[in-house]
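In what follows, a structure is listed as structure tokens, so that the remarks can point back to it.
With one protein chain held back, the other chains of the complex are shown just where they sit.
Presenting subunit A:
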Amino acid sequence: MTTPVLSARGMVKTFGRVVGLDGVDLDLYPGEVLAIIGDNGAGKSTLIKCLTGALVPDTGQMFIDGQPVHFKRPQDALDAGIETVYQTLAVAPALDIASNLYLGRERRRPGFLGSALRMIDKKGMRRDAGKALADLGIGTLQNMAQPVETLSGGQRQAISVARAATFGSKIIVLDEPTAALGVKESNQVLKMIREVRSRGLPVILISHNMPHVFEVADRIHIQRLGRCAGVVTPQTHTMSEAVAIMTGATTLADTPGH
């Protein structure tokens, strides 16, 4: 089998006496959509926060393309090509769309203005932000100078996804991208996920929405009580079996698909 793009071994994270992660292993292969499902408190968000540098695991190892990595802050993961869309919609509300898309990665103007005066290329960033959103099928946002706080939840989500898709060179992680969205906007996000996969980028998708998961995922990692209860695929298991494993009603070994 091919080397995983990302693999994690024995990830442990505790918060005081609460065990968030209890020795989780995870593998992500090139060009796949890996869904992570689990009940509330199963450790989904903690897991991806550890994978993306937002939290530092107590113990555990991570490898990218087989090389060990240690993320101490989000910037480290970004530098490694891992882009994350957080559940909390990590956007700065008072800044405009283009500034948010390029936040932390502002482009400078060419020549003296950029090198000596460190002037940023506002026009160019606005133009390319518009292009990035249009590429993902979001045509409703026209004015890139519009502050993000004047947008709907779905539109904000689109900006986060567009940011990830524009800059993610290795992996894109989406934490509950459809949780706050309507039917049409959700479908748009699912379309974006397929679009990203077709570019060859692997995607980690955290979601509560089983139909969405079964629609786009290639493999499904099931978290339960801080551990991985099993990895299934939409072909070998049904939605109800996956939910049963997730809630502890059954185990991976007992399901017929195994």
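The criterion applied here is as follows: a contact is a pair of C-beta atoms (placed from the backbone, for glycine too) under 8 Å apart; a residue touches a chain by one contact, two chains touch by 3 or more; residues count from 1.
Quick note on the criterion: contacts and distances are computed from a predicted model.
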Checklist entry - Which of "Formylmethanofuran--tetrahydromethanopterin formyltransferase", "ABC transporter permease", "Cation acetate symporter" or "Hydrogenase 4 subunit B" is the UniProt protein name of the chain not shown? => result "ABC transporter permease"
Checklist entry - Which one touches the absent chain: A:Val18, A:Val56 or A:Ala92? => result A:Ala92
Checklist entry - Given the contact definition stated above, which residue among A:Gly81, A:Gly124 or A:Pro147 touches the chain not shown here? => result A:Pro147
Next on the checklist: I'm checking contacts with the chain that's been left out. Which of A:Met119, A:Met210 or A:Val231 qualifies?
Outcome noted: A:Met119
Item to check | In subunit A, positions touching the absent partner | outcome: 54, 73-75, 78, 84, 86, 88, 90-95, 99, 103-106, 108, 117-120, 122, 140, 147, 149-152, 184
